[in-house]
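So that we are looking at the same thing, I have put the structure below in structure tokens.
One protein chain omitted, others in place.
We just call them A and B in the order they show up, numbering each chain from 1.
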Amino acid sequence: MLYDVVIIGAGVSGSAIARELSRYKLQICVLEKEEDVCCGTTKANSAIVHAGFDAETGSMMAKLNVRGSQMMDQIASDLDVPFRRNGALVVCTDPDEVDGLQKLYDRGIANGLPADSMEILNREEVLALEPNLSENVVGAFYAKTSGIVCPFLLNIAMAENANVNGVDFFFNTEVEHIEEDTLPSSGEKIWRIRTCNGDYKARYIINAAGVYADVFHNMVSAKKIHITPRRGAYCLLDRAAGNYVSHTVFSLPGKMGKGVLVTPTIHGNLLIGPNAQDIENREGTNTTAEGLQEIIEKAGRNVRNLPMYQVITSFAGLRAHEDGHDFIIGEVEDAPRFIDCAGIESPGLSSSPAIGEYVAKMMAEKLHLTPKENWNGKRKGILRPSELSMEERNALIREKPAYGRIICRCESITEGEILDAIHRPLGARSLDGVKRRTRAGMGRCQAGFCSPRTMEILHRELGIPYEKITKSGGDSKLVTGRTKEHFGEEA
Amino acid sequence: MEANTMQAYDIVIVGGGPAGLAAAISARKSGTERILILERDGELGGILNQCIHNGFGLHTFKEELTGPEYADRFIEQVYALHIEYKLDTMVMDISEDKVVTAMNRTDGMFQIQAGAVILAMGCRERPRGALNIPGYRPAGIYSAGTAQRLVNIEGYMPGREVVILGSGDIGLIMARRMTLEGAQVKVVAELMPYSGGLKRNIVQCLDDFGIPLKLSHTVVDIEGKERVKAVTIAQVGKDRKPIPGTEERYTCDTLLLSTGLIPENELSGKCGIRLNPVTKGPFVNESMETNIPGVFACGNVLHVHDLVDYVSEEAGRAGEAAAKYVQNGCCEAEDTREPISLVATDGARYTVPSVIHPDRMEDLLTVRFRVGAVYKQAYVSVYFDEERVMHQKKKIMAPGEMEQIILQKKKLLEKPDLRTITIRIEED
Partner (left out) sequence: MQKRELTCIGCPMGCQITVELEGEEIRSVTGNNCQIGDRYARKEVIHPERIVTTTVVVTGGDKERCSVKTKGNIPKDRIFDCMAAINRVSIAAPVKIGDIVLKNVCGTGIDVVATRNIHKI
């Protein structure tokens, strides 16, 4: 089958583009090498919707960050994704650096932020807003429109909505090679995409492959780009510490990025991180002792007495840092019909709706696309019984008893929600897939209680043998077999 | 069931494990009729159902039983006494005025007005994330209890080549269990310079199978992006931080963590119960009553136990006290003097209970405590205010073995001005 558009990568960029393009009469598919959407950078980041004052004026980052932030309320509402604007404080603890705050304000104005959405606060004002900040605070830049979102749910919602509107998704499908080809019937030039699951043919390719985007770009273009995986580690704290600060607290930014932040998350936890360490391994999402120590130490410079005994987990994500330090979005000059969406490091998440809009607009103009009449951009998320009244909840349980059985006791997630996660479009097929869609396993016991029960549900609902159930696809099998099976064999 | 009708029970017990069962039986034998046990699993017995090893019941039944057998002795009594219980039922909330909100598939979400509540929720395991162990986050990392459930109840092997962090009894028991089921347990690493588990388990779970125990060691790296491939351990210094250069790498596909149990007090915290930061369980008085009158706590939710026999005993007291509370109302009227604070210091980490109203005591009160280090040939000393009243030599005391002293009501009533009882460890 010849697709009009093949998108490589089902992260938040690829999914945003897929959704926007699904408005038009096009045959579109997304090729994703992992078992699910949201398995790369989108899975491990600060979950911040930046206000847009940080990126360099005139850059794609600045433009799309500001536009993405503007769009986020509508998108979150249409897609039923949790999002709120809690405001950000860029904190200065060194009197010699105070000018940096004004620079942020000026750049905010230059980037198009409304003047009344930003303020420079003195020490007293800052401490009144955030009593837990360091004694050394001298002032802060306050960006009122900065927000927090759930990156998993945003990515999943965009992908689901794209799928419902006709976009095919192919998982466990790693692109191995891309080459030009010609349609024998018409002589039209197309792309032949070789994957581990066979070939795909496309008129247009959209390269949204995260830390691998340069690999694919460089297959088709003489003008190379270079992406360095820039690793950032995080610590996540129990919801009991979730209101230790109420704004997202930044340090004044430096060369390697925005620096270590301390922020509440949309789900009520406290998040600390990231540092920035350039590595070579594009799969190097391991944390290191030094990295964890670094983020705790740096966070502690802005926020006093961080309750680190409340840590429930730590993780690391890789940013796709391109040498030019800006988004590369557009048709490749010497490779017509190959559209890059590369170098999507911060503010990638914030920009994602705008990235989708920008690419779709570009394609629509280029190809004179016809919008569908029946495109439905609204999507209902997984029903959360905890948001219902007791009467509504009981009516639901009478109809679907699975909503009466708690599986994840730390986050109070019911079997009904897990069944929804499994059976909806692009449903979960692994423990992590369930986790990202429902939060089961994200609580203080970190899936110790719920994982045997979730495994049983996956086994029952999808007919997957226990031995094949994975944590996150690939080789991440959870059990190696039944007891009484291998006794006496060599390991 | 209509959402608006609230049932009433004299005593609602949260948890149908060993603590909840013993409390229920004791409350019934003390004369309370309407008792309801709410249990979230599909059967009564709690954690004992997966503790298929021996060693339970020596004190209670003068026999050595396995976990399920011990549980069954109490479950049979619950049946015989016709004590009501609900299974697959999760308690979602307990309010200060003792309204218990719970949920299951058949009844939906419902509320019960309890005359008294007994908290018996047990404890959970500390996960890898709380230890900040660096490395990848692959499949194959399990807390020892979750692995035990998979092996013993569901019948699945978590892995074939195992490294275990933590030499508490759960880690040791799982070292043996995995080995018996054909896995290779390569090493047990323990952060402290001593093991937290019983000597018997060191011998019968490690020595018997030639499994090395590395004290003063911890895990410093986990390899394998999708499934565990290897684990690196390193020696730690007195500060419990890894010593560079001492790393040892073990190829394996499984890491089991036995790194601490935490009383499960999310519900307790929500309804205003004061928790002891040392035990992570509620502060209680001589009647196992929390700071909320009529709300009692017992078992691992109160403080993590080593012997289930003590759990049953403690829960029995809570059951009796709850029954008394329901039958007679609040006990403050009995008090003829100020309560006595119990203080643990100088080697003793905490006491349960932490406050005593002598008038409300039984004739004898067992006070349980733990020491913070290993003590050989030291003394347990008890002070009534400034006066030392007990000075008992103990051959050995360790953090992993709960200790106790017994106080006599008579002796306390003789001292109406006594304000503080202190338990400390003295070298001589």
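Everything that follows uses one rule, which is that a residue touches a chain if its C-beta (ideal position, glycine included) is under 8 Å from a C-beta of that chain, and two chains touch if they have at least 3 such contacts.
This one's a predicted model, so the numbers in the text were calculated from it and none came from an experiment.
Contact with the omitted chain, checked across B:Gly155, B:Pro293, B:Pro339 or B:Gly372, is made by B:Gly155. For the chain left out of this panel, the touching residue among B:Ile83, B:Ile202 or B:Ala318 is B:Ile202.
In the full complex, chain B makes contact with the omitted chain through residues 49, 52-54, 64-69, 72, 151-155, 177, 180-181, 198-200, 202-204, 207-208, 395-396, 398, 401.
Counting over the whole complex, chain A has residues 483-484, 487-488 touching the chain that is not drawn.
In this section, only the chains that are shown with their structure count from here on.
In whole angstrom, the spacing between the mean C-alpha positions of chain A and chain B is 39.
Against chain A, in their complex, chain B makes its touches with residues 1, 3, 40, 88, 90, 92, 103-109, 124-125, 127-130, 132, 134-140, 143, 145-146, 149-151, 153-161, 181-184, 220-223, 225-227, 242, 253, 266.
Residues of chain A that touch chain B in their complex: 235-236, 283, 285-289, 291-292, 311-315, 390-391, 393-394, 397-398, 401-402, 404-406, 409-410, 412, 431, 444-449, 451-452, 456, 466-467, 470-489, 491.
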